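The complex appears here minus one protein chain, its other protein chains still in place.
Order of writing sets the labels: A, B and C. Residues in every chain begin at 1.
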Amino acid sequence: MDKKVAVVGVGATAFRASTPDVSYRELTYEAATKAYLDAGVEPKEIGAFVATSEDFVEGYSISDEYSPDQLGAVLKPIHTVPGDFIQGLGNAMMLVTSGFADIVVVQGLSKASNMLTKSDLLTFATDPFNWRPLLESPHAIAGMEMARFMHETGTTREQCARVVVKNRLNALSNPRAALGAALELDDVLHSAPVAYPLSELDIAQHADGAVVCVLANEDKARSLCKQPIWIRGIGWSTETNALDNRSWGEAAYMRRAADTAYRMAGILSPAAEVDFAEISDEYSYKELSHLEALSLCPRGSAGKLTETGWSQPTGEFPVNVSGGCLGSGHMFELDGGQKVLECLLQLRGQAGSNQLADVHTGLAAAWRGVPTTTGAVVVLSDQPR
Amino acid sequence: MGYRRVAVVGAGITKFTRFAKETNGELSYEAARMALDSCEMNLSQIDCVSIGTAPDAFDGFHLNGETLAEGSGGFNKPVMRNYVGGGTGVMSAIHGWQHVASGMFDTCLVIAEEKMSSAFPHPAGAFLTIFDHTTEQPVMPTLLWIFAIEMQRFMHAHGYTKEDIAKVAVKNKRNALDHPCAQLGAEITVDDVLNSEIMAHPVNRLDVSPTSDGAVALVFAAEHVARRVTEKPVWMDGVGWALDTAYWCTRDLYYPDYVEVAAKKAYEMAGIKEPAKEIHIAEPYDPFTYKELHHLEGLQLAPRGGSVQMLLDGVTQRDGNLPVCPSGGLLGVGNPIAAAGLMKVAEIFWQLRGEAGKRQVPGNPTCGLAQAWGDLMQVGTVVVMRT
Amino acid sequence: MIRGDKMEITKELVEKTITALKSKDLTDKKVITAAWQPNLAYAWDDGPAISRYLAELKNGKIIAKRCRKCDRTMLPPRMFCELCWRPSNEWVYVQDTGRVNTFCVSHVDWKAGRLDIQGGVRPYTPAVIEIDGASPGMGILHLLDNVDPKDIHIGMRVKAVWKPAEQREGSITDIRYFEPIGS
Partner (left out) sequence: MALVERIQKTTDATFWPGKIPMNYIYTAGRAGELFFNAIKEKGQFLGAKCNRCNQVYLPPRIYCPQCFERIEENFITVENQGVVHTFCICHEGFDGKPKDKPSIVAAIKLDGADGLFFHRIEGIDAKDCRIGMRVEAVFKPKTKREGSILDITHFKAV
């Protein structure tokens, strides 16, 4: 697969814990308007659209009905991927490389604040015979995973808590982020236990927002855009939604998704070839287990490296400079969109006071949250393959 | 524009039934296993999986794509779900095409599954909540209403009668008698349809497809793989899909623009200039009797206002000039939403390979079309396939 | 690995793919089952267009929004025109009268329960009603009443029957139903 695809436009709203003044329609319209303006395209020039949503998050039994209008996609090829934004990005890329369309749009939306029963919602994604009857919190699945990860790698709760402190501090200087805060380690360690070892502040709170990306093939990218950001590699993988036969001590899905993305990108040594990363951190320990699964550091080292400041904005390998899910907010299917957005802004030099110096290749990785084992990875670069 | 050639090389299907004992994962497995067996492939030869399932509200799982992944052969594989409501079945075939045509994958296992019986006693709550939550749901609408409303407009625009439209049910249920998976194959008369209980006038009980459980699977492959695994690949020569606005009350429902747009894209890709002549066999979506006719017009396979005449002339019978729904369609085989759409694609696959058994249409067809519809009278999904 | 390729879906092949049950098998626990009623509760933000629409309904008025470029008066109101995709322009009040675009006569309720028509229950008669003052073809979904279902026809002129002001709460159901003009 040798065709090149670039992101030529991106638009987003700010991420906020609630957005009571707009409906999902206006929220998406704002992000799409910015993205099309950024790319210099009109909706009529766009060949296909991919929306990402899940019915019960949006609160419709067929949520995809409501996807076309606010994207300017009426009577256009548009379909929904009930998956993470990065999976949607992968689908959009397929539409470009297949030759179906020169310009394709991907949309992600979160109105998480409108969903009032989120714990019930996640329970509803679990096995009705082998988990639901216990009536235990869906966070327990993450709590058990955290305990096994700590057991196998020697990672400590303190190391996990450092991720929270880092990411929420990073979010303070990101005007898009919803949940910036200056915390101390003890604030996290002594927050209320939820599914111990997991405590309240280890768990990302939710946020609303929308992100729209415009993708184009090489010809269009070069004519439309002075600063295209190239999708060098992309991959996604699912282990299993069953609890009994998944890997509990490592994020195996992320390792497989990354393998695909690195192979496509021709990356042999990720830690050396990627400059920074925006990685799913819906739970504090997930940043660490994902870093290891992504081969950005050796297994068992992510916690210790975090203690040394390695993943700070000023460190050797900045991780979640935007604030991540912990600092920007967990936005269901949009999580990957937030990460892609922040990578694009960094690579374009538009990340404001959070801008990293001299970055050329970034990685965004998203996990679909409890109880799934689905991860998606994209490697973005200011240079094509 | 030259596209990478993509073929369907294998197909599998479960029986369709109202209440299945099997879980949704087991249904997916049965279809997927049969599809792999049909082309003597094993799971290690499958690069990726595409899952089609309509509302999560039917199977009863938030993130139903994740729930289905393992039974669909997705363990440790790239799995992506596609979703356009009722149009999902044919969209799944398009999604399989996208995966392989992109050059990113050489093979893709496509599964469409629905287990509507989990929603007990009836998936009514799912049908209520397809409507706009604020401006429409408060009047407590049901899915039947929107169909009956559209059928009324369609009949009004063209002067069609219920008697004539009822012949679609007669044809499709009879065709389904020859389908081993069929839920509602039957020999019925026009009077049976007209005298069946009124649901929402002009829709009677026998105008409506049933609620069903079932799954269908197809194996998609790039040309070099297809040539290796089968002597009879069926090529995906054209694909098209489109959604109209969600403001469905602002459109004239008598004509499905969204089907026309989708079909024209598929025809353009397949190089089809005169669809009514070049397409030998069609499986348009028939969840309700009139929908088959409505879609034939949108597909440009019948003139606007001319579909009923084709039906009356016997053109759409299995031995007619343009056999339509030779499978028995949703009215006869059943309607596990996404699976029903992919069943139509599978039917074209078997018909073009001459493997449709008692359902086989005469004349060695070489070009067929499958189409599905979905959402608020809104989605068109179309594939054109050739030997 | 070229095959003979004569695969046919036969009765024997599909027989064991599904075990057909009856509704009673589930309710009488003839098979092992699990019941669940998910609690899926929402509070959807109305946004500027729909919040104004609902507020005006409470006042006994129907408000629409104009797209000057497309010369469309859009109902329900929206902040952008989905066709030209520009932000929409001024708010305009439209009439509470209109014309039946299409309709049906429903003998079932939303729970798929049958209405007792023989027992004298009036069927539901939902319709798409093109509202006067909005662009042609611009309709809303609502109910018809105070008319014999047999007399309803496409093109019929109708008028909103409102709830009394003190009972209105800012909902599309502040209009109880539409009835024929002159009835």
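Everything that follows uses one rule, which is that contacts are C-beta pairs under 8 Å (C-beta built on N, C-alpha and C of every residue); 3 or more make two chains touch, one makes a residue touch a chain.
Computed from a predicted model, the values in this text were never measured in an experiment.
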{"item": "Among shown chains, those touching the left-out chain", "value": "A, B, C"}
{"item": "Option touching the unshown chain, where A:Ala195, A:Val319 or A:Leu347 are the choices", "value": "A:Ala195"}
{"item": "Touching residue (missing chain; options C:Gly60, C:Pro87 or C:Pro149)", "value": "C:Pro87"}
{"item": "Absent-chain interface as seen on chain B, which is shown", "value": "20-23, 25-26, 29, 32-33, 36, 42-44, 57, 60, 70-71, 73, 75-76, 118-121, 123, 125-126, 128-129, 133-134, 137"}
{"item": "In chain C, positions touching the absent partner", "value": "19, 21, 26-27, 31-48, 50-52, 54-55, 79, 87-88, 170"}
{"item": "For chain A, the residues touching the chain missing from this view", "value": "20-22, 26, 29-30, 33-34, 56, 59, 61, 114, 117-120, 123, 128-140, 143-148, 151, 192-198, 240, 242-245, 248"}
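In the analysis below, only the chains that are shown with their structure count from here on.
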{"item": "Geometric centre: closest chain by C-alpha means", "value": "B"}
{"item": "A-B compared against A-C, more contacting pairs", "value": "A-B"}
{"item": "CA centroid of chain B to CA centroid of chain C, Å", "value": "24"}
{"item": "Chain B, residues touching no fewer than two other chains", "value": "60, 62, 125, 127-128, 133, 245, 247"}
{"item": "Chain C, residues touching no fewer than two other chains", "value": "36, 38, 42, 44, 46, 50, 78, 82-83"}
{"item": "Of chain A, residues touching chain C in the complex", "value": "19-26, 29, 42-43, 56, 59, 68-70, 72, 74, 111, 113-117, 120-121, 123-124, 128-129, 132-133"}
{"item": "Of all residues in chain C, those that touch chain A in their complex", "value": "34, 36, 38-50, 78-80, 82-83, 85"}
{"item": "Chain B - residues contacting chain A, complex", "value": "1-4, 54-57, 60-67, 69-70, 74-85, 91, 94-95, 97-99, 101-104, 125-130, 132-133, 239-247, 257-258, 261-262, 265, 374-376, 378"}
